[in-house]
Structures are given as structure tokens and as C-alpha cells.
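Here the complex is missing a single protein chain, while all its other protein chains stay put.
So that you can tell them apart, the chains are marked A, B and C in the order they are listed, and the count of residues begins at 1 in each.
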Amino acid sequence: MSTAISVGKPSWWRSEFFLVGVLLLEIAIFSRTGSNFATAINALEIVRLSAEIGLLAVWMTPVVLTGGIDLSVGSLLGLCAVCFGKLWRDAGLPWPVAAAATLVLGALGGGLNAMLITRLRLPPLIVTLGSLSLFRGLAEAITRGVDNFTGFPSGFLDWGQGYLVGGIPAQAPVWIAVAAGVIVLVHYTVFGRALRAIGHSPEGARYAGIAVNRCVAWVYVLSGTAAGLAALVYVARVGQAKADAGTGYELLAITAVVLGGTSIFGGTGSVWGTLLGVASLAVLRNGLQLSDQPGELAGILTGVLLLGALSAEVGFKKFSARRRASVTLASSNSPS
Amino acid sequence: MKRFGRELSVTASLLVLLAVLAVTAPAFFGKQQLLATLTAAAPVLVVACGMTLVILVRQIDISVGSQFAVCSIIAGLMARAGYPMVLVVPASIATGALLGAFNGWLVAALGLPSIVVTLATFVSWRETLRWVREGEFVKDLPDRFQWLGMGQSAGQGVILAVAALVFALLVYGLGWIALGRRVYAVGSDREAARLAGIRPGRVTWGAFVVLGALVGLAAVLNAIRFADVDPKTGTGLEMQVIAGVVVGGVAVSGGRGTLWGVLAGVLLLACISPALVFLKLPPQWEKAIQGGIILVAVAADRGGRSRLS
Amino acid sequence: MSRIDLPSEVERNAERGAEVPLLRLTGVTKSFGAVRALKGVSFELRAGEVHALLGENGAGKSTLIKVITGAHAPDAGSIEIAGQSVMSLDPAQAHRLGIACIYQQPALFPDLTVAENLGLRLEPSTAWRRIDFAQRRARAVELLRRVGAEISPDAEVRSLSMPEQQLVEIACALGAGARVILMDEPTASLTRREVERLFELVRDLRREGVGILYISHRLEEIFALADRVTVLRDGESVGTRPVRDARGRPTLTESELIRSMVGRELNQLYPPRAHGIGEVVVSVRNLSCAASGVCAVSLEIRSGEILGLAGLVGAGRTELARVLFGLTPADSGEIRIHGAVVMLRSPRDAMEQGIAYVPEDRRRHGVILEMPVAHNVSLAVLGRLFRGVWLKPKPEQALALDLISRLGVTCAGPQALAGSLSGGNQQKVALGRWLATQPRWLILDEPTQGVDVGAKGEIHKLIRDLAASGLAVLLISSDLPEVIGMSDRIGVMRDGRLVEVLPGGSNASTVMAAALGRSDGDGKEGV
Partner (left out) sequence: KPSAPDSGSTAPAAGSTSGGVPKPLTVAFLPKSKGNAYFIAARQGAEQAAKELGIKLLFDGPTEPDPAKQNEIVETWITRGVDVIAAACENREGISTALRKAQAHGIKVVTFDADALPEARSFFVNQATPEGIGNALTDEAARLLQGSGEYAIITASLTAGNMIEWQKAIEKRNAEKYPNLKRVALRPCDDLKDKAFAEATAILNANPNVKLLMAICSPAVPGAAEAVKQAGRVGQVKVIGLGLPNENKRYVKEGVTDTVILWRVVDLGRLTIHVAAALARGELKPGATEVTAGALGTFKISGDNVLLGEPFKFTKDNIDQFDF
């Protein structure tokens, strides 16, 4: 595992260490300041509340690894949510069928991005900026803005609101399974290695016989599917589907990814880091709230955390390079 | 010609939209509406000019909306505190430049990726403002604030003139001044620029400072159109501006693009929303149409390259 | 390259040598992390001399040049320019002090036009100056004419080929009116005609009193051009010697030079040709591809055979290779491998047919600079090596270690980033990746470009061994002696067509005549 993750990192330092530190610090502080923060129930609540963002962020990681970005996931979540509602209520499909169709829809949405990116060779930033508007707009158009789907059957709602044995939230298994799947995919498979190669140098990867377009297309399709899945989890948790679902989630997901140390230029990064990123953001939000602090502080501290994580990494690299250089210099000077 | 493919395709899209309007809703070209559309687009254009510099050097700034709000509020508060406008305007510009310099310092000196840096400052400034202002308008501004005390038509003239001046200066600067060409050089190949004796760090930092200053200016240009300042102003500005710039053909991979394309891109996006009102299209289609137009305009010229900057 | 300088010129140079040198380095040391690229190098460059810098790949030549241009700050040591000691040098200052450089990797702006590239590098550095486009363009035209490049000043550099970019670099150095010009393998991708042109330029510059530091792996160039030569080995200077004595007689032999570079005797001969040429592996009929200008190419390669491909720059050899590897699929024609018709629509298709392609541009296509050596060599065999979808670090490591020792790659280990290797070693890694696929047919595009003599010999032997083991090899090279020395048959391309196939060992003038499209075969290239 360590060799797979440490790809391209020059030393033992990884942003994971910084994040573990941050997480421990958060826990230490909030245990003192927050009411009922350090309880098992709260820990499980954090898992529950971070499921949607977590799903999106975990799938955003391979996208960013290829040097791309997917700004459309939040909007696609909204579109999938209302389509699920529409299929279930207006088309009268049983909810498992509607759910399956929603996943397919998510994949199609991702497929649109994939097609524009790989066929027309447009930058992902621009394509997904456009589809960000497009998907949200379609969601609003389908519902004329006003439609609100509620009253889902309890069999479905249990996925988002129920608990399993021991107070484990019902969405936790899905969330953990997906996260584990992405970890395996990115870190332990040939596909994951190909993604890194593409992130570092798409041309180089093509010359190495990697089917660059196919890999990139898959990544966006999967990211779209993840948006579909997140939409289901969202609808099950909140109990309603409306066109504004998931507004701004793309930024939260990207924040978690880059906080987790994945390079926005592609090639390096890890899903573990993303999970830590999701966790430290979720704990921050939750802890501040349990400490009766204003919600704005969470936003400000998120920014500080992002800058801190990046500067720490850069600073450490510079420091270690300088130290190594001075060591070699000293050794080279001594004999002469 | 191939080099200016995007400029042409965007201009064509704009002309098609205008042609449709000319046929179906000639009222769109009434003096009042034209003035309103243009004065609303002017601050966006000013910010887009700055954003062009930043994207040309292969960076991006998504914090402009938040900077815009901070500058607007500072301008409003100073004006209410009784400072004359000749101080308020430079103060707003300086605030913007300062915020830009902070972003630029993190990017150029520490080498942090700009998209992440500005994501962080985007959230931080906006939340700080929310915390401090709690959504309260800056009200009871002195009469010399709105339209700079010159009255509506003169004020609108000033806004358009300033925006045109900024645009012209930057077109000239980017096209004919050595420094401007260096912006392209740095975005095209940073290492080659360094070897050619250009200091890429300084150019990058400078681009952020100029963007910040232009955001400060744009904030004033926008604020003086109204009698009070909404602290939520500038929400979503970053998307509007970035969309305008990239639709206008500036490559996110740096080094390519012209301000003329940006002008067309900004105008295209600025026309869509009022156009829907005139075309009597249901508002719920607005975002879908906007996204569709972005994708079509960009796809019409497939010259882009697929690497994210 | 047969011209010998007039003795009087050499004498003049000797006189000048007594003056203050243009450039003097003392005890320059430079480390990159744990790699010590330069260890106390001292050296001086006089006015009006061509000073050659030799050394194996990774000896530190490019690093030395970058120290002189201010691109790298040395860790220790001092630099004097025209007798003045300079403390901290940066590229802008070096430029002001009259130092110009042709880097190994063209340092150009791909999005800008040729004229703009020249302008940015040559015009005064005042930031607020208004640009005079007409003057800038006129100067570009003039400089391009002087280097003999048929390039429009309004062309975007992105659209230029590697050698064309190299010519723009040369024009830049020329236009700078520099007193010191540093050239890092300027001829690596030039054809003979362009090389000749460059040599004339260099001689002109020498006559004007310019000091030229010249790096090349082609020893014959050193003898044709240089006045003195300094050899670097493992970041240390082995010594400086004049190339000719006062009467213009060589004072050095090639093998002496090689010995001082590699520290041992080297056999300079090409490995013997094969005898056991087997059945036809590849046969191509009437292959055309409009997009890349390849036109009706037919060829045949047998197992154990090396087919060389010669041609002028832009003759379409690389384009043909790209078609054969499925990178730009063909429009018409037929490719058979072992008799079976195959469709090559993508590199994957080609790989499945046992085709391997080591591309020309190693930094962009050959290796992935940010990935470790181990990941680079396993990239093309991920599926096969790991049988399925799972990554297994152990076999990968073993593969990398095996290739590193087989090809003699100098690096810190399989985990070293490919980008930290010297050019020659990167080339070996690129080759290693494809050897790992155990191909039936190997296409090599400029496999020894920028590779030092030692490694070059190793690569040549390797290619021959591979062929002997039954591979069919297509060897594209602009190094004429190499093509002639290595190939069993020599194909010559011109304008996207395979115009002639000559037997191995044909003489150089016959090959050049075919490449130039002249039937008289007088061997004198150049316009």
C-alpha cells in the first residue's frame, strides 16, 4: 500500500500527516468546547452527514488525478434527484427501478462531459462549467422550479434516515463500500496507474499505449454515476427532491480533494487523503456547531486550512531540499 | 484565421442572438435597455479584462466575486463616513489590489496552485463579510455616491467611458507594450520566460494585483449605479467572468487569447438573461440555455487543448 | 565538415588567449538534492575560440551551461565575466552581460510567433517600451535568413518541428550579438545541410571574436570545429586541451578523447551485421495517410533484420512511424504482420500485434518525467505484467531492476523520477519500456539522439542483439553514419514517400543523393 500511495512524493512527508494532525487537533479542541462532541453517536452522525459530499469527493479524486476537474457534480446531483422523483411519482416506477434509472442518468450526464472532453478535446474546466449551468437548468426546467417530490416510500427513506445495529447509519455501508472501491481502483489497479500517467502527461501516456480517451471518458462517466448515487442518498436523507439539491457541492468536494493533497495539476494524490480531507472538513463544521460558534467561522477556517495544508507541504519540501543540499555541500567542502 | 477561430465563433454566436432579438423583440435595442445592458456589463468587462491577464499567465482567480463584495462594502462604508469620492474610489481600488496581491503572493512566491489559493480566499472573504455585515445593506449613502453625484445619464456615461478606457488600455498594453507580450510569454512557457530574462513570478504577481485593482474599480463602477450597497453583491461574478473569458477564447492553459474575444464573450453572456425576458421564454430555462450557449460557443471551435492549467 | 581553419586564424586566437578570458569559472559546484552534478569545475573561455565541452550523459554539461546563464545558482564557486567577478547571476543579467545560449531543450514560447519569440529574447528589457512590429519582423526575417531557415516569421512556434525550433534558437543567439554563445547539442536534431550552415555561422562568429562553448556528442564535429576541448566526467573536469597544434595538426585522437570521457577504451565500431535473417515479419503495401502526408509506402522487414530509414528533416519518417504505430491511422493500404492483415487504429492495436515504438521526442512522449523509472518501464506492460487488473509492486520492481542493469541506466534506483535522469539515461528508460513488451517489431525513432558515445555504443549493440534474437527493427535516424553502420538495408524517404531502398553499407553520398532527390549521387549536399 505504501509504495502505491507514495508515488512521486520525494520523502516521507505527505499531506496525510498534516491532515491527521489537523484532525487530532480538531478533536482535542472540540472535545473540550463542544457539547456531546466526543460521543460515538456524534461520530456516526458525522459519517452520516458527510456521505453525499464524501461520495462526490471520493469520485472527484480520480478526475483530478487525470489532470481534469468536474464542476458539474453538484448540478448533476440536482438533476438526478428531480429525475428520480419524476420517475417514481409521475412515471409510477417502483423506487428500486427509478433508482437504477437515476444511476444510468448520472452516467449519461458524465458521459456528456466525457464526450465533449475527449471528442472535442475541450478543457474539462470549461466543459464542466458549461454543464454546471446546463444540468441545473434542466433540473429547473423539468420541475419548472416549483415541483417538489416528497412522500417517498419508507423502504427507500430508510436508506438515508434509518439506522442499522449499533446506531450505524444506513448509508454508512454504501458510503464505505464506494470509498473502499475507489481506493482499490485508484491505488491497486492498472487503471489507477494509467490515470496517474495521464495526469502527468496525456501525450506520454498515449505513446505508451494507454487508451487515454477511454480512461478519461470512464472517469467522467463514473463521476457522473457517483453524482447519481449521491442524489439517491441525498433524497433518502432529506426526504425530498427539488431542483436546487446539491447547490455548491462541487466546491465542497473539490476542497476536500485538494485538502487531501491531490495535485490539482494531476498525477499525484490519494483517495486516503481525500477521505481525511472530507473528515477534517466535516468534523470542523460539526465541532464548531456543537461549540455554538457561528457557521461563518467554518467557512473561514476551511480557507485557512486549505492554505495551511498547501503552504505546509511546499514549506516542508523547500526545507528538506535545503537541508539535503547543505548536507552535501558540507561533505563536499570537508575534504578540500 | 485559424488562430482567431474562437473570437469569430463567439462573435458569430453573439450576432445570431442579436439577430434573433432584432426580429422577434426589436425593443431590446431601445436606448434604455441597451444602456442598461451595457452599464450592467461594464463592471463585468472590467473584471474580465483583469481575469484575462491572470488566465493568460496560466493561473485562475475564483475569488473575484468575494473581492468585489469586499471592495463594494468598503467603498460604501467610506462614502457613508463622509469621505469624498476622490478618496473612496482609490481606496476601493487599493483594497482590491491588496487582496489581489495576497493571492498573487501565495501563488507567485510560495508556488501554490492558484485555483486552490483563490478557492480558499473566495470562501474566506465571503464568510468574513457575512459575519461582519450580517447581510445588512450599506444605506443612507450621501447623494454624491450614486452616479458620483452627476446624475443618471452622466453617471452611465462615466461608467461606460471608464470601462472602455480600461479595455482600450489593456488591449494596447497587451498588444503593443513589451510588458504585455511578456504576459503571453510567461503563460506560454514559464521556464522559457525565465531563461529569456523575464521574471515569471513578478509577472504572475502583477497580473493578480492588476486583476485585484480592476475588481476594486469595477466594484465602484457597479456600486455607483445604486443608492445603497448589498453585501451579497458579486455573488456568482467569478463564474460569469471566467465563463466570459474562456468562451471568448482565452485558453485556460495560458498564453493564448485576445481581449477582443473576451469582449464578445462577456457581451454574449450579458445579453442572454435580458434576452430571455424579451423573448418571453420561461425563466426556468435560463440556466440550461446559458450552459448550452457556453458549450456550443466553445465547441464551435475545437481548438482548445485538454489540459487544465 | 572537411574544412580546416587557416593557421593564421589559430595564431590570432593564441594571441588573444593571453588576454583576459571572456569567461572564467572557478570551483563551481552544484547539487540537485542528493545528485552532485558539478563538483568544483574550473574552466575558461577565450575570445574567438570554439571551446568544446565533452562528457557522457549526465556528466554535468547542461548543468554547467545553466550555471553560466544564471538559470541555476551554483552552490559554491565563482564566475568571472570579462575579468569582472559576478556574484549572483540571473538570466536577465547574463543576457545583459552578453551571454546567449542555445539550450538542449528549445526554450521558446509555443503560443507566440517566431518573430515574437525573437523579439522577446532580443529586444531591450524595458518593460514599458512600445513594440515596433515592423522592425521586429524585419529583424526576424534577417536572422532567419542568416541561419538559413525557411520559416515564416509569423508562424507559431507550436507548429514548428523540433529542428525548426532549434534553428529559431540559433537565430536568437545570433541576434543577441553576444560575446559568449553557449550551444548545448545544437546539432542533435539537424540534418547535415543545416549542420554545415551552422558551422559556417560558428566560424563567422569566431572570426568576430565571439567565444563559443560547444557541446556535442558527435566527435567528428569537435574535430571539425573546436579549438580546445574540456572533458567532464561525473561532474569533474578531466582537463582542457587544444584540438590542434599551431600548425593545424590534430593533437588528439578520437579514442584518446573517448578514453578521457568514459575512463576506459571503447570499441567505436558498429556491431557486425546479422547473418541469420529469417522470414518476413512485417510487410506494408501502399500505405497512405493524407493527414500526415505519408504516401504509398511499401516495405518489408524480416525477422533479425534492421531496416534503416534515412531522409532529410521533414521527410516524413516520424510520420510514417506514427502511422505504423496506430497514432495516426492510415487511410489506405495494407499492413501484414506474419502474413496476417492487421488494422492499426490505435497504439493499443499496434501493441497487440507486437509492435513497439520508441518515439523521437523523449521528454514529451518517450518517458513520463514525473513518474519513477519503475513506473515508466512498466507502463506499456501493465496489463500483461500484472495479469488482470491488480497492481503488484514486486514484479514491477523486479522488471525495473532487470532493465536498469541490462541497459546500464545510471540512476538512484527504480524509484528515481525519470525527470531527474540525464537525457541519455531517459532514452534508455524509454527503450526499456518497450523491450519489456517483448515486441516482434521494434520501431526506433532517433534512438541515440543526444546520447553519449559510450551509451551510443551500448544502444547499438543492444539493437543488434535484439535483432539477432529475431526481432524486426525499423531504425529511423538522422545520424547518417549510424543508419549506414547499423542497417541491413537502408530505406530513404522524401516528401512522405519511400523513394529508394539501398543495401546496407551503401556509401553516404548515395544515401544523401537519394534523400535529396538527385540521381547523380555526387554527395555534396546543401543548396
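We take it that a residue touches a chain if its C-beta (ideal position, glycine included) is under 8 Å from a C-beta of that chain, and two chains touch if they have at least 3 such contacts.
From a predicted model like this one, the values you see are computed outputs, not experimental measurements.
A.B. asks: I'd like to know which visible chains would be in contact with the absent chain if the whole complex were considered.
C.D. replies: Looking at the entire complex, the absent chain's contacts are A, B.
A.B. asks: If I consider the whole complex, including the chain that's not displayed, which of A:Gly111, A:Gly181, A:Gly239 or A:Gly308 touches that chain?
C.D. replies: Residue touching the chain left out of view: A:Gly239.
A.B. asks: Among A:Leu55, A:Leu290 or A:Leu305, choose the residue that contacts the chain missing from this document, as touch is defined above.
C.D. replies: The one listed residue touching the chain not shown is A:Leu290.
A.B. asks: Looking at B:Arg58, B:Arg130 or B:Arg181, which makes contact with the chain not pictured?
C.D. replies: B:Arg130
A.B. asks: Touching the absent chain: which residues on chain B qualify?
C.D. replies: 25, 27-28, 30, 32-33, 36, 40, 127, 130, 133-137, 139-140, 152, 222, 225-228, 230-233, 235-236, 273-274, 277-278, 280, 283-284
A.B. asks: Touching the absent chain: which residues on chain A qualify?
C.D. replies: 34-36, 39, 41-42, 45, 48-49, 52, 140, 143-146, 148, 150-151, 157, 161, 234, 237-240, 242-248, 286, 289-290, 292, 294-296, 299
Rule of thumb we're sticking to: only the chains that are shown with their structure count from here on.
A.B. asks: Counting C-beta pairs in contact, does A-C beat B-C or the other way around?
C.D. replies: Taking the two pairs in turn, the one with more contacts turns out to be A-C.
A.B. asks: For chain A versus chain B, what separation do you get between their C-alpha means, in angstrom?
C.D. replies: 29
A.B. asks: So what's the Cα centroid distance for chain B and chain C, whole Å?
C.D. replies: 45
A.B. asks: Residues of chain C that touch two or more other chains: which are they?
C.D. replies: In chain C, no residue touches two or more other chains.
A.B. asks: Identify all positions of chain B at which a residue touches two or more other chains, and write them in rising order.
C.D. replies: Chain B, residues with two or more chain partners: 251.
A.B. asks: If we count contacts the way the header does, which residues on chain A are in touch with chain C in the complex?
C.D. replies: So the residues of chain A touching chain C come out as 3-4, 7-8, 10, 187-194, 196-197, 200-201, 203-211, 267-268, 321, 324-325, 328-329, 332-333, 336.
A.B. asks: Provide the residue numbers of chain A that touch chain B in the complex, in ascending order.
C.D. replies: 67-69, 116-118, 120-127, 129-138, 140-141, 143-145, 202, 251, 254-255, 258, 263-266, 294, 296-300, 302-304, 306-307, 310-311, 314-315
A.B. asks: Help me check something: in the complex, which residues belonging to chain C touch chain A?
C.D. replies: By the definition above, chain C touches chain A via 29, 31, 33-34, 36, 39-40, 75-76, 327, 346-348, 350-351, 357, 359, 364-372, 375, 379-380, 382-383, 386, 389-391, 393, 417, 433.
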